[in-house]
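Mind having a look at this structure? Questions to follow.
Every protein chain of the complex appears in place save one, which is left out.
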Amino acid sequence: MPAQAILVAAPGAVLREIGRWSITLKIGSLMLLVIVLAGIFAPVVAPFDPYFQDYDRVLLPPNGTHLFGTDQLGRDLFSRVIYGIRIDLVVGFIITFVPMIYGVAIGALAGYYGGVLDGVLMRLLDTAIAFPFLVLIIVVIAILGPGVHSIYIAVFLVAWTMYARLARAEMLVERSKDYMLAAKTLGYPTSRIIFRHALPNIIGSSVVFSMADFVLNILLLSGLSFLGLGIQPPEPEWGAMVAEGRDFIFENWWICTLPGLAIVVAGTSLSLIGDGLARRLGQRHQAIL
Amino acid sequence: MNSNNNPLLEVRGLVTEFSLEHGVIAANADVHIRVRAGETLGIVGESGSGKSVLCRAILRLIPSPPGLISAGEVLFDGTDLLALSEAEMRRVRGTRIKMVFQNPMTSLNPVRRIGDQITEGLSVHYGMGKAEARAEGVELLRRVGIPSPETRVREYPHQWSGGMLQRAVIAMAMAGEPQLLLADEPTTALDVTIQDQILALLLELQERTHMAMLLVSHDLAVVAETCDQVAVMYAGRIMESASTKALFEAPMHPYTVGLMNSIPDMAGTAARLVPIPGQPPDLLHLAPGCPFAPRCVHASPDCAETPIALSEIAPGHHTACLHPERISAGAS
Partner (left out) sequence: MQFLAYILSRLVQMVPVLFLVVLIAFLAMELVPGDPIMLMLGGRANETMLAALHAEFGLDRPAVTRFFSFIVNALQGDLGTSIIQRQPVSVIVGERIEKTVFVIVYGAVLAVLVALPLAVIAAMKHDRPVDHAIRIGGMVGMSMPPFWLALLLILLFGLGLGWFPIGGYGEGFFGHLWHLFLPGLTIALFLSPILVASLRAAMLDVMGEDYIEVARSKGLSPRRIMFKHVLRNALIPAITVLSINIGWLLSGAVIVEYVFSIPGMGSLLVRSVGSRDYPVIQGLTVVFALFVMLTNLAADLSYMLVDRRVLRK
């Protein structure tokens, strides 16, 4: 139970735990740490106001003052990319981990109790896997208009099913193990048995999957924003920034390529962590998304 | 028994090691065996004693990493197999030495026709054409006792029972008439009623082709019925080897005696079941001497201290025990 160990460990134990990490986990975590810190301290890290338009400095290529150059409105692209962390990583985090919480809970309950609850859940999961997720997003956007709330609603409706599937499968295995019976005979309340005793043991596959899910959710958010259906300009969302730079691609390549690079770096850090966690938690990396 | 003949297979001082997370273990430690043409050598021992590893080491099928054959010679018909190139070794596997595996249900590829799998080696190593290979596949299946082989060659493994599949695996091994057959627990996964049929089939094929056979089993009864020679393995070592008759009449190693006493209904042994005391050996933490010493009733302090080599105590009868005389004393 290394996940638990990290949470409750003293500083020395934390260092020992990190010592056991694979090289991918170390590099990925370091990358993510840098990205998160840059996002938190964006006002310090970013040299310019991300919304400030300086018409004397439009379409400047990358240089010493403007690391990523400036766009057609004279905004500093590096600052916008840094502030973009606050949008892409935060929204990506929310649409990944909120469904994970109730998805795992639903899957764990269904796996533990079985019966009618489990039967209903299984039908629901079968339908969800056959249902084209993209279609749902489009419809929600068509109803509510483009924007991040449409993405939240569509994702919250569907994304939990994969976590429920994983947690249910693990719970079916865990349910019959000795320590669960022991907890039962000690007369612990069922909620305590499920959430305190079983949960740490069934969450591994969901945690590993969540990293790949996180990457795809960032791609989803930036993709919809690129199409003009997600987060709208002038917000410094990475996909929206790429879209803004598209008209200038041949003369001013940096406007659309460099914000996209931010997506690749953030996604790679998460993928590396996912790969490392899979190894650390002794699970085969989930190739199925 | 033509005992003056040179052995077809002679394994000398074979060491096969595996690197595990917590250290290196020797699954075969200084193994010596000899098999002559037309002869069957039984290899007995508990699971984990290194019998299956020995078969795979002879065919050089040890996955590397984590496995490594680090010392010894495998002389087959005078050639050291360990010195061959990979391509030469493939040729040996395809033509002269074949193997039959423990679990017939998983030994055949589920998505390919049985007939194609049986004759695959023939088309690869003998350049046999399609029609010829199919005819040969039918003939091989007929020889191992599959009824109406003409239609059955075209079927898939899931359509066959375990006993039939083991016949198919044997047919596959007999393709090209090998000189040596390695049978790794060929009957363990089968129903008791089928086991005898499969053993009888193997002996019949051996009779007809005069091939040598290595029969690995944890079942002393199987070995007693079918083998000319027996080698007893424990913790990766040969503990005792002799002709079947000599071994069962006068075992010269305490582990062999223990093995016989722990099996019910063996003719000539005590009627009472006596399990071997202690735990199976931990290959990561072995004493330099006899690995059986901690469980041995006859052991003396020096047993665990120095390595004990096989020594010939009667013609053709080898044992790796310092005190074989204590066994005969105990038995009488």
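First chain written, first letter: the chains are A and B, and each begins at residue 1.
Operating definition for what follows: contacts are C-beta pairs under 8 Å (C-beta built on N, C-alpha and C of every residue); 3 or more make two chains touch, one makes a residue touch a chain.
Predicted model only: the values in this text are computed from it and were never measured.
Taking every chain of the complex into account, the absent chain touches A, B.
For the chain left out of this panel, the touching residue among A:Leu77, A:Ile193 or A:Cys256 is A:Cys256.
When the full complex is taken into account, the listed residue touching the unshown chain is A:Val139, out of A:Val44, A:Val90 or A:Val139. As for the chain not pictured, it touches chain B at residues 59, 61, 65, 89-95, 98-99, 101, 103, 106-112, 120-121, 124-125, 156, 158, 169, 172.
Summarising the interface, chain A meets the missing chain with residues 24, 127, 129-136, 138-139, 141-144, 146, 212, 215-216, 219-220, 222-223, 226-229, 239, 242-243, 246, 249-250, 253, 256-257, 260, 263-268, 270-272, 275, 284-285, 287-289.
In this text, only the chains that are shown with their structure count from here on.
Distance from the chain A centre to the chain B centre is 54 Å, each centre being the mean of its Cα atoms.
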